[in-house]
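Everything on this sheet refers to the single structure shown next.
A protein chain is absent from this complex, but the other protein chains hold their places.
Moving on, here comes chain A:
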Amino acid sequence: MSPLVCLLCCRKFELYSMAWNLKEDLRDCLVAAAPYGGPIALLKNNFRKEKSPGSRPLLEIYSASGVPLASVLWKSGQVVQLGWTASEDLLCIQEDGTVLIYNLFCEFKRHFSMGNEVLQNHVREAKVFHTEYGTGVAILTGAHRFSLATNIDDLKLRRMPEVPGLQKLPSCWAVLSQDRVTIVLLAVGQDLYLLDNTSCSVVTPPGISPHAGAYVQMAVSFNYCYLALFTDTGSIWMGTSSLKEKLGEFSCDFRAPPRQMVWCTRPRSKQRAVVAAWDRRLLVAGNSQECIQFVLDEDSYLVPELDGVRIFSRATHEFLHEIPEASEEIFKIASMAPGALLLEAQREYEKESQKADEYLREIKDQNLLSEAVRQCIEAAGYEHEPETQKSLLRAASFGKCFLDKFPPESFVRTCRDLRVLNAIRDYQIGIPLTFAQYKQLTIEVLLDRLVLRRLYPLAIRICEYLRLSEFQGVSRILAHWACYKVQQKDKSDEEVAHAINQKLGDTPGISYSEIAARAYDCGRTELAIKLLEYEPRSGEQVPLLLKMKKSQLALNKAIESGDTDLVYTVVLHLKNELNRGTFFMTLQKQPVALSLYRQFCKHQELETLKDLYNQDDDHQELGNFHVHSSYSSEKRIEGRVAALQNAVDEYYKAKNEFAAKATEDQIKLLRMQRRLQDDLDKPYVDYSLHDTVYGLILDGNHKRAEHLYRDFRVPDKRFWWLKIGALAEREDWEEMEKFSKSKKSPIGYLPFVEICMKHHNRHEARKYAARVTPEQRVKAHILVGELDQAADAAIEHKNETEMNLVLSKCTAATDSSVAEKINRAKAQSLKK
């Protein structure tokens, strides 16, 4: 099909011939078509008054090419308006102000209400609009008041101020978005009102003729920048939506208000045109006095787009847009633009004609070859027909051969993008995106839309073709696929789990727990558990398992993960979920969890700790528990004794006689210490047995010390060590001597020497030095400082080590005679 070129520089070409075989007229249906080549929703039979069960309205959703996606019999209330959200969900606005949200496949998602006021006064008219905040809904009620919600995902209802003196419905109105504020422009007869959050003001478009008449239709451009007003005198006023500037005016022959009026613009273009549609006529008016008229064969519906207008009817789907400069330059009749020449040159080249060279030379002479290539590449992007795209790209590629340094990126990128665009424009897929729309939408959103249409294989192929990273590309799509898969109720859990694992494997970025969560949301707990098995990170498994009340399994997983935080999470969850008995039983089976919980109890819930041990019959730990509390929590002696008595009982039960005996001894000691404390008025409690006895001796209470010594069967050696230590500290040398003679010392007499010397009493030390055993004599003499005698003893023993020891203590100045004596003895022993 050759592009239709006109003076206004608009062209209209067919996107699809519609596949839908529609019987009804479009005018008998509620119609909504989503921008960016989105789906079309039709609500049939909506306007019939009689509501017999057989003639219920039918909601149908089609792709832009008319391929049916889904349909559902409408069973809810009277629908006033249909509209699509930015994420391609269908909004069905009912008369009572309830808005029902359906997905592409006519599956109900949720609903919300536009408030009581709307409910009471009913919706008369509604519009769905898109701003930077998301998708919004505007309602005009029967009370002639406007209600707005700028973002349906974060619903905040706004009731607009009243228009003074408004007695009937406005003839036309529109939602504007200016400086992030959403406002309503409405026309009542010849008056225009602007409603913002707080006030209502009367406005007049600049430069409008006073005889223009009453406003009957208005249109706001896709980007909210421009406004067009149609009056009952057939005049179209065009200007900025801020109403500050007039762009042009056009008067046409028709007085009847157009059924639809939309803007046809293009980003970064100076041309603006308004498209108005009547029953059988389409008019394109620009800022000149010329206009283009098309005859419409049947009812048509206009869908404003970012860079043009889509027009669909029962039979066809067309696109009307301003011809981009690059295309115009190339395809203008007899154009001498470099791109046009290059295209011609390439054609001639293919015909093997030497004219190719002439054309090429002509471009090169003007030094415009790179400009020509650029034009061809750009124009290719604007073309819908793959053949035209190809010839333009071929020309660009041909031209590139004669250029040294033409950066290849733009060519490669355009080829790639066109390949993607052609794939999705395919009749089966039916997303007629233009190049500009595609760039605006971004590949990520496009992929989302493919996923939304469940076109997983195509989405994956595009990801692979564009070499997107697995994480944001293939993995994400697979995950979506899996989430869809788990909703297929007709397949068994095993089948689904297996299918998902086979396809997903260990693809990076796949979260099996998310898929499992979806399965659980669909009520398929068993499937969720199966899927969780594939989740490599235990940390991800646990929260869902808990949510599914599979606490046992969660506990196992948490323990396997080796993450104590996770185990605690589950344990404390269990503690709240189960009764105490079951909780303890559960812990019994999981020693790791048990030991963690015990630690927690040690600090937070001592009583629970005891219960735990009790349940376990762990008498050893119970004994330890009581011992611990005997000195940590109990302050009074009675309490401590009682705690220790408990410990004794438990230790006996644990067959730990040693601990039981030791604890009994401690009870005895405590009682004794208290008595001592009372009798002697000195602190004794909390000392060890050793220290208690030592203290007693230090205070001269030898009898009591003796008593303890016997009572507690303190070993003789210890008693002697500590007694002489204490006596020396007391410097009670008399008592020490008496003691030393009381019986034969079990530790010998060298310690006496040592302790006396430690307290610098050489005199006493000498006494004991005489009493030590022969083997220790040398050492004793050295300690006392009697080197001479030490030497004698050593010589007597004929012990060389001892002799050396003495020798090492000798200093040349004072002990030369001793040293000499030893040396002599050593020499003698050598001789023998």
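Here is the rule we use: a residue touches a chain if its C-beta (ideal position, glycine included) is under 8 Å from a C-beta of that chain, and two chains touch if they have at least 3 such contacts; residues count from 1.
Basically, contacts and distances are computed from a predicted model.
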| item | value |
| --- | --- |
| Name of the absent chain as recorded in UniProt (options "Cullin-1", "Bardet-Biedl syndrome 10", "Nucleolar complex protein 2" or "Vacuolar protein sorting-associated protein 33B") | "Vacuolar protein sorting-associated protein 33B" |
| Touch with the omitted chain, as defined above, among A:N116, A:S288, A:Q428 or A:Q599 | A:Q599 |
| Chain not shown: contacting residue from A:L689, A:A705, A:C756 or A:A780 | A:L689 |
| Contact partner of the left-out chain, one of A:F13, A:F712 or A:W733 | A:F712 |
| Per the touch definition above, residue among A:F108, A:F254, A:Y465 or A:Y631 touching the missing chain | A:Y631 |
| Candidates A:C106, A:A662 or A:A819 - the one touching the absent chain | A:A662 |
| Residues of chain A (touch criterion as defined above) contacting the omitted chain | 508, 556, 559-560, 562-566, 568-569, 572, 589-592, 595-596, 599-600, 603-604, 616-620, 624, 627-628, 631-632, 654, 658-659, 662-663, 665-666, 669, 686-690, 712, 714-715, 717-718, 721-722, 725 |
